[in-house]
Structure formats: C-alpha cells, structure tokens
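This is the structure, below, for whatever I ask next.
A protein chain is absent from this complex, but the other protein chains hold their places.
== chain A ==
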Amino acid sequence: MPGAIHAEGLVKTFGDVRALDGVDLDVPEGTVLGLLGPNGAGKTTAVRVLTTLLQPDSGKAVVAGIDVLKHPNEVRRQIGLSGQFAAVDEYLTGRENLQMVGQLYQMSARDAKARAAELLERFNLAEAADRTAKTYSGGMRRRLDLAAALVVRPPVMFMDEPTTGLDPRNRLALWEVIQDLVAGGTTLLLTTQYLEEADHLAHDICVIDHGKVIARGTSDELKARTGGERVEVVVHDRDHLVTATEVLGGFGKGETAVDNHTRRITVPVSGGAKLLAEVIRELDTRGIEIDDIGLRRPTLDDVFMSLTGHAAEEKEEESQ
C-alpha cells in the first residue's frame, strides 16, 4: 500500500537546471521522512510539488491518498505547510494570523478564533498574541508559522527546513513539538541541511543531490553502508603523529585519515571496545600521550561525504 506521501518519477526543470530528476519517495502513514541534501539539491522543489505549489514536468504524486495533480484543492484540505521563510503576515498580530488561516481552511469564524487561542497558548505565544508579528523574534515567528500549519490538525505535514537560522534552544524546542506531532499520528516530510536533525527526528532518510535520490534508508542503515565504526585518536604531541598513525594503521580496516592541525587520527576498524583497549595499550607501550580517544560510529556527515564526495557544509557555501 502506498504511504501517506507517495511520489514516483518526479521531474521538474527550470531552464537548464533539472531541479528534480526522477525522484521517488514514499512515506508510510505516521512516520517521518527526512529529506536531506545541500542547498540547491531539490529539497524545496520536491516539497513545493507535493504541496500543490508547483506543477512537475512529469511524474506522479499522491498525498493522503489523493492525486496531487488531479485534485490539488482536495490535497490542500489534508496538509499543513511550514516553510523555511516564516509565512506570516508581519502587520497582523499572532492571533489575527492564525484566525485568518483557520478561516481560509474553511473553519467557521468562531472555531478559527477558538483554535487560534488554543495554539497561541500551546506555542507560548499567548502573551504576544495581540502584538503584530513584526515585533516577534525569529523563534517566535517560526513558532507562529508552525502553529499556522497546524490549525486544522492536518494528517500530513510538510516542513521545509523548519529550524534553519534558529538558535540551539529554539531548535530543541521545535524538535519537541515535531516529536509530539508524530507521536499523535501525523505523517511528516521534513527537509533539512542538518544531518543531526534528520538523525534525531526521521524514521527514514532520503539523501538527494542534483535532483536525484542518491541514498535511502534508516539512519542506521546509511551509517552501516558507509562503513562500521572507527577509532579516533587525538595525540598530545604533534611529534607523535607519525608513530601513532603507524600504530593505528596496524589495527585499521581502511585508509587512515590524519588531521595535522587538530592532531587527530581516524581509522575504520572492526572489533569494538575490545579493540579499543588494545589500541590504548599499544599506544601506551610506545609512550604516546593522548588527549582523547574514542570509538565512534559514522555520523551522517561521514555518510554524506562518502556518498557525494563532498561535505554537506562545503557544498552549501559553493551554491550560495
């Protein structure tokens, strides 16, 4: 059975740029899909197609069981959209914004009013409810935007980079809200540039680059595919780097990476904690003092690096 969000072979070109180059997605009901990729990878274009804002050149999209291309207005009754640019009217108060959105979702004026009050309370905006959104901080605007997307408690939600530009405290708060939503049964498609965010929130992850899905799976699957665990050592004395690299090379299952600047050596291994103990003993025997040592699993950064040959962050700067 197709999921609450289902897309097949989506293609969208802007001039010469193939923003979507045959994207397939499937998000089972009640789960979160993290759509991961650098700026310009096609994440926002995918969201815009699925939320009826953009017509694809070809392909098929079904949201909440409804064909997006054939019945866009029916789809709109089932979805909530929270974008990367807080979509609120600055000259309206928080309350007026939510009431307007409620009424445009075809709620009665009275229901929209009651729902607005409820959401303002929940999103800690009650005190600022009657101030214009212009006076809100970035975090408050983002909360108001998210509240607007939740006015009808839509079964399917789309969030396009919901935490971009937020400070860590607000980001964590937003993560909590998202987790609560999903616990309540909402299906969510979330785009992000933050690997950590996808790791934290998403059941499944789709990595896209240049309009194509280049990998999909759970966070664990992606990490396993990239390679197992690795030992990471920071030596105290730069003069010990060469010797320490030799030692680690002896235990390694792959190429040893050395960062001269941070005096950090990383090597893929297999053998877990027992192996780590052996490494420590060996380094100690050779009289190499270490500042830090650890066994770590690949991060999504490693995944991204091995999939695209470049780090997510680097690519981002290029395309800006």
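Operating definition for what follows: contacts are C-beta pairs under 8 Å (C-beta built on N, C-alpha and C of every residue); 3 or more make two chains touch, one makes a residue touch a chain; residues count from 1.
Please note the rule applied: contacts and distances are computed from a predicted model.
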item: Listed names "Sarcosine oxidase subunit beta", "Spore germination protein", "MoxR-like ATPase" or "Transport permease protein", with the criterion being the UniProt name of the chain not displayed; value: "Transport permease protein"
item: Absent-chain contact - pick from A:152, A:198 or A:303; value: A:152
item: Given A:87, A:166, A:280 or A:295, the one touching the chain that is not displayed; value: A:87
item: Residue, one of A:79, A:159, A:233 or A:303, that touches the chain absent here; value: A:79
item: Touching residues on chain A - with respect to the absent chain; value: 48, 51-54, 64, 73-74, 76-79, 81, 83, 85-89, 91-92, 96, 100-101, 103-107, 121-124, 132, 143, 145, 148, 150, 152-155, 173-174, 176-177, 180-181, 184-186
